[in-house]
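Structure, as structure tokens:
== chain A ==
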Amino acid sequence: DIKIGSTLAMTGPASFLGDPEAKTLEMLVEEVNAAGGINGEMIELIQYDDGADPNKARTFAVRLIEDDEVVAIIGGSTTGTTLALMPEVDAAGIPFISLAGSISIIDPVEPYTFKTPHTDRMACQKVFEDMQKRGISKIGMISGTGGFGASMRKQCLEVASDYGIDVIADESYGPKDADMTPQLTNIKATDGIEAVLNPGFGQGPAIVTRNYSQLGIDLPLYQSHGVASQGFIDLAGNEAAEGVRLPGTALLVADILPADDPQTEIVRAYKTAFEQKYEMPVSTFGGYAHDAFRILVAAIEKAGSSDPEAIRDAIEETSGLVGTTGTYTFSADDHLGLDLSAFKMLEINNGGWTLVD
Partner candidate 1 sequence: MKLGSKHTTLLVLAVIIIVAPFFFPSSYYFRVGSLIFINGLAVTGIVILTGYAGQVSLGHAGFAGIGAYACALAPVYLGVHPGLALIIGALLSGAIAFLVGRPILRLKGYYLGVASLGFGILVAMLLTNEAQITGGPDGIRVADLGIRGLLREMGFRVKGSELWYVLTGICLLIGAWLALNLHDSPTGRALRALHGSEVAARTVGVDVARLKLQAFVISAVFASVSGSLLALQNRFITPEVAGFLHSVEMVTMAVLGGVGSVLGAIFGAAILTTLPQVLTVFAEYEYAVLGLVMMLVMIFLRDGLLPSLAKLIKGREQ
Partner candidate 2 sequence: MSLLQVDGLGIEFGGLKAVDNVGFKVEPGEIVSVIGPNGAGKTTLFNMISGIYLPKAGRVTLAGQDVTGMEPHLLARLGLSRTFQNLQIFQHMSVLENVVAGFHLEESGNVLSDLFALPGSRKRARTVRAKAEVLLARVGLERAAGAEAGSLSYGALKRLEIARALALSPKILLLDEPAAGCNAVETEEIDELIAEVAKSGVAILLVEHDMKLVMRISNHIVVLDHGEKIAEGDPETVSRNPDVIAAYLGTAAAQESEHA
Partner candidate 3 sequence: MLEIKALKSAYGRIEVLHGIDLSVSSGEIVTVVGANGAGKTTLLKCLSGVQPVIGGSISFRGETMTHVPGHKRLKRGLAQSPEGRQIFTNLSVEENLRLGAFLFTDARVDQDMAEAFQMFPVLKEKRNLNAGGLSGGQQQMLAIARALMGRPACLLLDEPSMGLAPILVAQIFDVVKGLKALDVTVLLVEQNAFGALSIADRGYVMETGRVTISGSAKELIADPRIREAYLGH
């Protein structure tokens, strides 16, 4: 048997990330095993729930490595848990694919750590590119103070000037906040604002979107890839969400993707399988886990062995692997393997996703 480990935020504040991620892994392992495993060997998946607690994540990493003796780890739903367990995988020499957003995970590159989601910096770049196209140069930001929101805010502030964008209002809200009208009122009252960007995930962006429409602010609103799921539209409500743009992945627009798009097939397959099995809509986050698993399986197949060292090398040599998020090509100094092209600018229209451009 090949033992693969995962530690994900299946519960706790990031459970809407960890839950679909864990479900995806479970589903894919079943699938692979049903098809005869990898190189004839069955996969045994050992999953732990770290509840987004970095200390727990680290302990589970040790457990996976020392006690369960896995050959690779997928996990870290959040940046905090990922950074916490990295020293452990590094010391033990176990390949690890993170599902978290921050650029700090792969920059600087650590030998055993890879990741599948676009970085928050790329999300900023994608958004700013779109703003530039629309001739927007002065924006307000309202960010969640949780890990994802805070980190993306920082990245956005860093790259804004590259796109000639001025952030002239900078507000935030806590992870459990239920009302953002005061912050939005301030943004609204700031002179010259042309658009608003909201980095964050969870219920926050949905509330922001609703408050935005309550206050009658009719400037373009941008969200991050942190809310790229049908759930977001449902929560915000079709009306409030109308016209919101965000950088997303092919997964969300599986149905309207041109048939010749390289991702179409894989995206639709995953979507159908997941939605059938779990009776809930797919999310980008499950997609990250999907990609991580595919990358890992491909690497093990290629390495022809389940030696961690060999797997790591094989991952690093991955090239042109098509996933739900994009097409991955890793190298010794790129452990993300995606570029901006894999990001699609999406807009919500009539309660559904449409591709901008």
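Keep in mind how these were chosen: all candidates are chains of the complex that A comes from, given by their letters.
What we mean here is this: a residue touches a chain if its C-beta (ideal position, glycine included) is under 8 Å from a C-beta of that chain, and two chains touch if they have at least 3 such contacts; residues count from 1.
The model shown is predicted, which means the values in this text are computed figures rather than measured ones.
Within this complex, chain A touches only one of the listed candidates (1, 2 or 3), namely 1. Those residues of chain A that touch candidate 1 in the shared complex are 11, 47-49, 53-56, 58-59, 62-63, 65-67, 79-80, 83-84, 86-87, 91, 102, 104, 145-147, 150-151, 154.
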